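Can you read through this structure? Questions will come right after.
Here the complex is missing one protein chain, while the rest keep their positions.
Then we have chain A:
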Amino acid sequence: MRILVLGAGTVGRWIADMLCRRRHSVIVVDHDPHNVRRINSELDVRAIEGNASQSTVLFQADVCGADICLAVTGDDEVNIVAASMAKALGTRRSIARVYAPAFRDLSTFDYQRHFNIDSILSLEQLTAYELTRAIRNPDAIPLEHFARGQLEVYEMEVAGKSSAAGEKLRDLKIPGGVRIGSLAREGRMWIASGEDELHSGDRVSLVGMPDAVAKARVLFGGSSERTSKKRVMIAGGGETGYHLAGSLSPHDYRIVMLEQDVDRCEHLSKLLPNVTVIKANANRRSILEDEGAGTVDHFVACTGNDESNIMSGVEARELGAARVMCVVGRPDYANVVGKLGIDRAVSERDVLARQVLGFLNEGSVISQRRLPNGEIAVYELEIVEGSQVTDATLAELPFAGRCLIAAIQRDGFVRVPRADDQLKPGDIVVALVDQASTEECLSMFNVA
């Protein structure tokens, strides 16, 4: 594929290198002549010097024939303008990286729609989801990344005493706004359908809007189930820390956040009423000791500075934190963190790289991800004019057990569909597809 990468910072350079090693044709644009020279000499890609938001520069970079444009300069506005221009000039999919949350909010103004960009991503938010997943359950279906991050997936075990055990799925009274995505029993995982009967000990994944998921959980848990809350300490209250704290449910986690800036602390304590926000420097051993870093289940360092993250991670480990994760941006550091006793290093580059790989698709597929066990894949699909799936309601489509529409995104809003919903051109759906019938199912979405 032909890929245009705008911006050759740490992230852009890494992505360009990765795509080039996978034998894609990559062109990089950066405004810094020094960066451009370095890339031209070190990587097997073409680098062009210039401002990514100028049409002449984009044109030189062959924007008209590109399959994907990734706008990852350090400037939100440049990224939005450039991604929008690329799309208008003929690039098939365009993606912009932004930092400021306002660009992803659509209540006052819908940037993604107005500028006709396929995806506006926040690396801080994606990184937070990655951390959230690692804390909650690394094997669960990674839907948080899809549908502008409005879905929640919760995996749980069906308790013997629960009202759901022994019932068929179609007979369960599941609240609207939630679907059962997958079922796992004896090491096998499959897409749930109405005929499946639940056994005690099965693992089910609930997909839906967060409130509805919380309500649905009581159906599957035993009445006496009251496990104690896990304790999480987050060092750094930037965008990543904020999204991480916000996506861990206060029902299951007790969260303490350390942040140095007084104003930011005040702001955070308003936004996150269930989180204990402490004004403190997470680099000080005495502070970590006093605030109980040694007794937490998870310690996450995301201060925005690699060295601080590694330092506080090492301290927390030494004090006795059960599991330690750090955000580490520099590729050359990734190697040492494991040796220092840090359980997991997450980087924005890797997070974006994974996201980008998901975008390298043909036809109506926007992105895809395979689940760890390999039997189910999650697709984000664009519904196009004339495809078979628009001809009937979801219940009437021959999808049972093979493909499950977990969510529909229409006009920027995400909801969990009901059986009588019908797909319309312009919708984007999140679908779980059984690997064995991938081809058959996807052909229903493409125009014959």
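What we mean here is this: contacts are C-beta pairs under 8 Å (C-beta built on N, C-alpha and C of every residue); 3 or more make two chains touch, one makes a residue touch a chain; residues count from 1.
Note that contacts and distances are computed from a predicted model.
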{"item": "Name under which UniProt lists the unshown chain, selected from \"PTS system mannose-specific EIIBCA component\", \"Branched-chain amino acid ABC transporter permease\", \"Fumarate reductase subunit C\" or \"YbdD/YjiX family protein\"", "value": "\"PTS system mannose-specific EIIBCA component\""}
{"item": "Contact residue for the chain not shown (choose from A:Cys64, A:Ala88 or A:Ala102)", "value": "A:Ala102"}
{"item": "Selected residue (touches chain absent from view) among A:Ala88, A:Leu271 or A:Val447", "value": "A:Leu271"}
{"item": "From A:Arg22, A:Arg113 or A:Arg418, residue that would touch the chain that is not displayed", "value": "A:Arg113"}
{"item": "Hidden partner chain, residues of chain A it touches", "value": "101-102, 105-110, 113-114, 270-271, 410-413, 415"}
